[in-house]
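Note that one protein chain is taken out, while the other chains of the complex remain in position.
Letters A and B mark the chains in the order given here, with residues in each chain numbered from 1 onward.
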Amino acid sequence: MAISEHPQHEGGPRWFRLFHFASPYQFYPLAGKLAPWFASAAALLALTGLWMGFAVAPIDAQQGEGYRIIFLHVPTSWMAMFIYVVMAFWSIVHLVWRTRLSAMMAQSLAPTGALMAFLSLVTGSLWGKPMWGTWWVWDARLTSMLLLFFLYLGFISLTRSIDDPERADRAGSVLALVGVFNIPVIHFSVKWWNTLHQGASVSVSKGSSMATTMLIGMLLLALAAWMYSIAMTLVRVRVLILQREAHTRWVRELIAQEGD
Amino acid sequence: MTLTSFYLTVVRRDLLLAWQQRGDLLVGLIFFVLVASLFPLAIGPEPQLLSRVGPGVLWVAAMLANLLALPRLFIADWQDGTLEQLMLAPAPPSIMVAGKLSAHWLTTGLPLALVAPVLGVQYGMDGDSILMLVASLLLGTPTLSALGSIGAALTLGVRQGELLLALLVLPLYAPILIFGSGAVAAVGAGLTGYAELYLLAAIMSASVFLAPWLAAMALKLAVE
Partner (left out) sequence: MLYWTSWSAFFAMGGYGLYVWGSVLVCALGWITEISLLRRQRQALLHHLRRVEFARGLDKENS
């Protein structure tokens, strides 16, 4: 089933040009050029964000210095959720347009997303421990994040367990689609469950208003996490491209030249 | 052949096959009862504790029993090539999946819901709670089968397929578990539990409607 990876759309509408980069051959060098920029942006934003959050921002009236964990917990949580949505987006693109690269993008996003979810769980747990005295708290957001983490693991396991790459791509895309539909349901039901059982809650207390420095620090670190995720995904998709297109002439020429 | 008659043929066929291997169905039920019987051994026989955890434990046990029965949906037909034939039929594959789902629920979810009262009594639950348990299981198990069928189709023929299926499908089951056991717990606490039932019904309608189409998509991958 040969799919044309170099559509001849010379005279077509402008948006067809997007399909130019749908070819792994075109995207590989582009990703290679972009990745370092995103990585540097991530480093810069992280340093300034950490400076704002840890060195400059004042103490929280109710939670003491312990609240500073949110500067790590919130960005990782947001990224864990955002990455899954982006994964689902690429999965839908893959199911509709059958471009291999979109499936590769989805699969490259997953490990970073899983890591973010894991870090969100750990930082959330460390945040909750001084407040509740236990290492794990069945907070609504933490529990939702735990389920999201399992969704990531499921996606990664499924795409790695299927040997046929085309089947693995499509199966992963279907799974990501099912997952993204379920995430709002999961969030809602866990929230329901938590309020019903009057569970613990790990969050910045409603009473305290966020100082500007806190907000800036959090935004900077959230942006840093985003840039980092993009950089990681671009590097990972390059590895995946080389792996999958190893038999093509352009990859073999690339390898033969000893360059990359 | 009209769509309805095709659907009914698939249902009838699967029911007949299940009846020929009714031992399998029985094993599923026994598993349900067994798991429910293990919990008191683990947490102690104190009646108040048991009636409090009853809804949750029974729901989890039903979920696991349902999970174990999922591979039965497609594996046998896939292995002997019948699945491929069915997909080549002039009707859309989603109808075939819908038929299989219906038969699967009739042979898995429905029996679980009907056996549940016996276990409810074992856990010292009162009549209203047991009634709600059956109702919630009747509304929840179709969703379990529906979501499970997507997972079963995705993992068909994959190595370690059954473990992978559990990993894929259990996080998706969480909302049904929450609302199902929540409905029963609500009744135990003196509330009506109708809100949870409505939510279960809503989730069921959505998943029963969408799952055959998604599962058929996944089946095409396994059969190609």
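In this section, contacts are C-beta pairs under 8 Å (C-beta built on N, C-alpha and C of every residue); 3 or more make two chains touch, one makes a residue touch a chain.
Here the structure is a predicted model, which is why all the values come from computation and not from measurement.
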Contact list for the unshown chain, restricted to visible chains: A
Touching residue (missing chain; options A:77, A:91, A:112 or A:189): A:112
Chain not shown: contacting residue from A:95, A:156 or A:235: A:235
Sites on chain A contacted by the missing partner chain, in the whole complex: 54-59, 64-66, 68-69, 72-73, 76, 111-112, 115, 118-119, 122-123, 126-127, 129-130, 228, 232, 235-236, 238-239, 242-243, 246, 251-252, 255-256, 258, 260
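The working rule: only the chains that are shown with their structure count from here on.
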Cα-centroid distance, chain A relative to chain B, in whole angstrom: 32
Interface residues, chain B side, partner chain A - complex: 147, 150, 154-155, 158-160, 164, 167-168, 170-172, 174-175, 178-179, 182, 199, 203, 210, 214, 217-218, 221-222, 224
Of all residues in chain A, those that touch chain B in their complex: 147-148, 150-151, 153-154, 157-158, 161-162, 167, 170-171, 174-175, 177-179, 181-182, 185-186, 188-190, 192-193, 196
